[in-house]
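To keep things clear, I will list the structure first and then write my remarks on it.
A protein chain is absent from this complex, but the other protein chains hold their places.
Our next item is chain A:
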Amino acid sequence: MGEVEEEEASMVGLDQLPSALLATIMVKLDVSSICSVGSTCKTFRHCASHVLSFIPTIHLLEIAPSIELLRPLLPPNPLMRSLKMDCDRLNDSAIRLLVRPSLHELHLHNCADFSGKLLSEIGSQCGDLKSLYLGSVAENRGRALHVSDLEELLSGCTQLEALFLMFDVSIFIRHNFARAWALASTKLTSLEIGYISSVMITELLHPNLEPPHIQPSVLPRIQKLSLSVDYITDAMVGTISRGLLSLTHLDLRDAPIIEPRLTFDLTNSGLQQINQHGKLRHLSLVRSQEFLVTYFKRVNDLGILLMADSCANMESIYLGGFCRVTDTGFRTILHSCSSLCKLRVAHGTLLTNLVFHDIRATSLSLTHVSLRWCNLLTNLGVKNLVSNVDLRVLDLRDCKSLGDEALRAIGTLPKLKILQLDGSDITDMGLSYLRWRVITSLTSLSLRGCKRLTDKGISLLFEGSSKYELQELDLSNIPSISDDGIFSLARARLPILELRLRQCPLIGDTSIMALASMQAREEGWQGSRLRLLDLHNCGGITQLSFRWLKRPYFPRLRWLGLTGSVNRDMVDALARSRPFLHVACHGEELGADPSNRLDDSYMREYEDLDEFEQWLLGGEDSGDNDDDNDDVDDEDVPMEVAEFDAEMEE
């Protein structure tokens, strides 16, 4: 007995390690874990505040801190190199805290309440800055943003290599804007702009002097360009391709509000001009259907053939909205680009199995494949596609003709991490092909809208005591999923962090209880590890669930989706008692980056409409739809209207 006690007394506990070693451990943690450790005992509290004064990286994107919360987290720290923050609750008074001369990387999201002073302060203080991301600057009413602020930013940050201006820069007057860019750092290699009109960018890059082989004075060394414009036009694509000599990544996305005219659209000749300097590796041309159902109607196979001619070294291609391109075009891409790793096609209306018919003959080894809204793709095409055994990401959402045979083929992929099969015609039998092998390597699985699945399929999928790596699971819009299915998830002790169960009428209070008491597989965790739970429109949720959504249950939950109409008072009380939990009541998509998940997926809101209703509503702006089944957040509509106004004024 005495020996055991002696042994215990001599064993070192974590709080008995020397403070230098404790600091070595804590420096490897993220900010919220540091604060969590700092709340346990005096030694750690001291160590945590010490670590915050020399930690090089502070990334806090999961919550939007207020300035009172932020102050203790950002003490004077001469070694701070990288700062990422959600600034939703901050304004100009926080500039002093956020802008530090030692920074090399600064990413500030949701800066709607800041004015242009943020840009000028960054320009004057952060001379060593290499990477800058600014989201939604000065978007709130009454916040001023002048081109002089942009000029100060560009001239001050002389070492800037990557710049992300994720707001509408078309508010700047055109000739002043072009002049500002002449001041930009010559090291700038990566540029992304949230919204710019195609006329502005064409004028910006248009060389001032003849002959055209003289390097433009603006943005000479840009390698990565990512723009969101109003219309992708031939002129713009031509100017970009001619003017930027070192371009390796080109990412263009447009969202027309009216049907584009010939002079304001992409045609075959525009595609022919791509990659004039032969360095392009990644190309992305996407026509979004955010405001209007429209496509690249003036591009057909000829354009793709002309483009593929000069694009033999491409590694990644994303074509969205090319409805007139047939199998010939897509096949040419596969056969000409021998280094292709990532292929994404959205709205490939004429894409069929023939594209992948002889993919084995190529030496391609695709790792990311995304084929959305390709309704002519069937199981045979997928069977040929999975000859690429290195596939890590497979996104076959909204390909309505896919069934169980496709899953049988997918079940052979050894390295698959992300699988998305929304809206396909699979059944429980198909899911069983994923057992034992693919399901143990998957980190993200989406089966939204696969209406033929039942609880049995889900339970069989997660049967057995394998170790799973699944972190995201989407079982929304599956009518037969009930509490039994959720029990099987809890029993399997899946380490899921995000679970979406939108519009599942049979999910009820017992599911919440099961999820709340789900034990993690490893030691030391108490309670659920879920960070995101979406229960929008789940039929069985009653007041009883709210008891299980309060503390101490779901300690790590950051996002919760409920139907606000169920019990408004309780929802408000919950939101008040858990101030750092985002509670969504209007059916918005959840997540830190909902646009990533949306990705033209506003179309998901049409799931409950049958084909006739879809035809009736087709072509209308989704924001105008007042249909009860429509889950689009009404609050989004005024923003779109504001953008319309900006367009009209131009």
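Just so it is clear, a contact is a pair of C-beta atoms (placed from the backbone, for glycine too) under 8 Å apart; a residue touches a chain by one contact, two chains touch by 3 or more; residues count from 1.
FYI, contacts and distances are computed from a predicted model.
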Absent chain [UniProt protein name; select from "Serine/threonine-protein phosphatase 2A 55 kDa regulatory subunit B", "DNA replication complex GINS protein PSF2", "AP complex subunit beta" or "SKP1-like protein 1A"]: "SKP1-like protein 1A"
Contact residue for the chain not shown (choose from A:P78, A:G142 or A:G524): A:G524
Residue of A:L14, A:L61, A:I173 or A:A573 in touch with the missing chain, whole complex considered: A:L14
Hidden partner chain, touching residue among A:K28, A:R141, A:R261 or A:R576: A:K28
Interface with the unshown chain - residue positions in chain A: 11-15, 17-18, 20-21, 24-26, 28-33, 35-42, 44-45, 63, 65, 69, 72, 523-526, 529, 551, 554-557, 578-581
